[in-house]
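Data first, discussion second: the structure below is written as structure tokens.
As you look at this complex, bear in mind that one protein chain is not there, while each of the others sits in place.
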Amino acid sequence: MEAKSIQFKRNAVEALDDPNLQAALKFAKDGFIGKRTAAVAQLPEWNSIRNDVRVMKNHVLDNLDHYLLAYEAAVLANGGVVHWAQTPEEATDIIATICTDMNAKTVAKGKSMVGEEVDLNAALEKAGVVPIETDLGEYIIQLADEPPSHIIAPAIHKTKEQVTGLFHEHHRQYGLHEKITDRAGLVAEARQVLREKFLTADVGITGANFLVAETGQHVLVTNEGNGDLSSVLPDTHIVIAGIEKVVPNLDDASALLRLLARSATGQHFSNYTSFISGPRRAGDTDGPKRFHVVLVDNKRTEMLGNELRDMLRCFRCGACLNHCPVYGSVGGHAYGWVYSGPMGAVVSPVMIGLENAPDLPHACTLNGRCSEVCPMSIPLPSLLRRHRQATFERQLVSNASRYGLTFWAALATRPRLYQLFTQSVIILLSRLGRRRGYFKRLPLAGGWTRSRDLPAPQGKSTFMALYRQRRQSL
Amino acid sequence: MNNKPKVGLFVTCLVDLYRPNVGFAAIALLEKSGCEVVVPETQTCCGQPAFNNGDRASTIKIAKQTIEAFSGFDYIVAPSGSCAGMLKHHYPELLMDQTQWSDRASEFATRVFELTCFLVDIMSIDLSQTRFDSSVTYHDSCSGLRELNIKAQPRQLLGNIDGVSLNEMEDTEVCCGFGGTFCVKFPEISERMVSDKVALVEQSGADVLTGGDLGCLLNISGRLNRMASPIRVYHVAEILAGMIDEPAIGEPTSTNTQP
Partner (left out) sequence: MNARESILCRVRAACGRASETTPNVATSTDLSSGGIQNRARLLAEFPESVRQRLSNPQPMTQPKKPERSTDELIRQMEAVQISVVRLQSTADVVAAVDWYLQDQGIEGELTVAPSLNALEWSAQTRFGPASGKESTSVTTAVAAVAETGSIAFASDEQTPTTLNFLPENHIVVLHESQIVERIEDVWTQIRSMPAIPRAVNLVTGPSRTGDIEQTIEIGAHGPKRMHVMLVAAN
């Protein structure tokens, strides 16, 4: 998809004024946060597991080449094929070629954020292959022709009424004429339509939550079962995954799984957690006949080598989005690309270029709630500050804020001048507003005063001036 | 006299400009707890505006200036979790690579405390003579809460004051939307966040909102004022020191007396 992150401010304002979106975000906030808190509280070992897993993932990142090679060798031994892609284009070319070589007409897709990242659907369509999203949320946004607005709940921005409308519009071809208005009915309708797609798809494409180097398995976590159906029914199964997804062994994957479902949906364990490897074995009566894995770099090695390395521990649970008050106010689409919320504000500028997303790292109050809930202990605010530093150094911030900051810094490093300046500002402000106690409007402070009054300073003097007077009078 | 701990007060730029009363309240509380308090004149701001906007070089200059200004004190105390967090956690991080400064910054950090933490965790203070007849709700400012674990200390101190009843609001740990320059860079998002916060403050039924960070309090009070709410806003130090004769934050001066 074309990134629209450059217009973050405009997107955000539109989002705040969108009543459907605001209603949908309310559901999200009420659901996710409480369930996660309860699920975490029931696991007394939470922090200890969190610490072990951080250490384990750091060890993997330090040895990423070895674990990738071990995973590759295990996949080959299981009878699969491993492809490596440096860029989104390489990844989509590989997959489109596999599909066209199979004369594939339709592809059943399980939800994959890397698939979104490389814009896989567009590439498949270009190659004459019809991709069908099978995760209900992904299916809804595919009908709406929209990108996901949340990494685990892609259609979180849609209300039930909007889904009713989408099915009414798009399912006429399947004989649906009335409007389905209840949730259960909508789910049943999607089940029926997509069941046929699963059974007839030539290729299944899924993501992977983890890649297990010990066994060559990929781990697929869903609640709907769509990932498993996509991987077991079509003759060819293709997995697309970022290179950071590799973990050493099955026990390491288990530790991660204990954190994943609790962080994502507040479940102890997701409904379907499948460890899948290769094509069907001798004697098997179902399963794909061909199995491919596409390992995608797309700037991950760049992050591995710079100060954003911690971000590669991210396993896309969405807890940072759910707990971010900015995400909760504007939703995912405002961020303008496939990833949103705190993790998106770190990852998107790397993948689409900081110059195309200069506002994202700044659209955060650095309140730290994201890193507090992050199961992988990623210091998100610090990583956002790294990006901010780059926006400052690369002059990607407005001149007004740049010069303002430079002027302020020049004062703040000269205490005597600073105190003279602040004292004169206070005299001015107190003349203007002290009687009333606040300002409704003030030049240069429009951002503040559009929605709140600016309290006037308490008196005619700064603390430092008063303190000096008091000391002199002693 | 000589064995009194010597405390350097880090005033913070917002208290310096907007609410000197908080600085004097902090001095009163520290002295009451048995400290000797000095305010070094070569302090300005902790550097967060530069730090959080990516100007690392300026931040480092300010950090060194602050460390210099507070050498020779047993403790450095600030009436702000956000600024104390900056001094305690981010200065050592920023100066980590500078050989002659990294140890100094780490040692400095061990002496830095936020006011309410200092009064509870290091000193002890007798507030039994203080009275404040009000129902109060406490907003947990994010940096103090998450960088310094400030949660129980201000509540414990408020609990020691006669007449105070604490009405906790829902989501008291959720950001108010201030975020330093965030609130002017993204005013619409900030407005949504502060509106949500104000709704919860009002639901709490408290007469007074308090907290440990002036930035958040200016933000919330500005919104309360715009919504014509009667809820009054004080920094927690003002309440603890019994220095609530001043008009609350954002209230007009009733008399012509100088603070």
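Order of writing sets the labels: A and B. Residues in every chain begin at 1.
Everything below uses one rule, namely that a contact is a pair of C-beta atoms (placed from the backbone, for glycine too) under 8 Å apart; a residue touches a chain by one contact, two chains touch by 3 or more.
Just so it is clear, the model here is predicted, and its values are computed rather than measured.
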Partners of the unshown chain among those that are drawn: A
Which residue of A:Pro88, A:Pro131 or A:Gly278 touches the chain not shown here: A:Gly278
From A:Ala153, A:Cys320 or A:Ile426, residue that would touch the chain that is not displayed: A:Ala153
Omitted-chain contact residue, chosen from A:Asp62, A:Asp101, A:Glu125 or A:Glu169: A:Asp62
From A:Leu229, A:Leu260, A:Val293 or A:Met311, residue that would touch the chain that is not displayed: A:Leu229
Positions on chain A where the hidden chain makes contact: 24, 27-28, 30-32, 43-45, 48-49, 51-53, 56, 59, 61-70, 72-74, 76-81, 83-86, 90, 134-137, 140, 153-156, 158-160, 163, 183-184, 186-188, 190-191, 194-195, 198-199, 213-217, 223-226, 228-229, 231-233, 243, 248-252, 254-255, 257-258, 265, 267-281, 283-287, 295, 297, 301-302, 304-305, 309
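Just so we're on the same page, only the chains that are shown with their structure count from here on.
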Chain B residues within the chain A interface of the complex: 11, 13, 15-21, 23-24, 39, 41-45, 47, 49-56, 58, 61-62, 65, 69, 142-143, 146-147, 173-175, 177-196, 218-219, 221-223, 225-226, 246-247, 249-253, 258-259
Residues of chain A defined as touching chain B within the complex: 9, 12-13, 16, 325-326, 329-330, 362-369, 371-372, 385, 387-393, 397, 401, 405-406, 408-409, 411-413, 415, 418-419, 422, 425-426, 434-438, 445-448, 450-464, 466-468
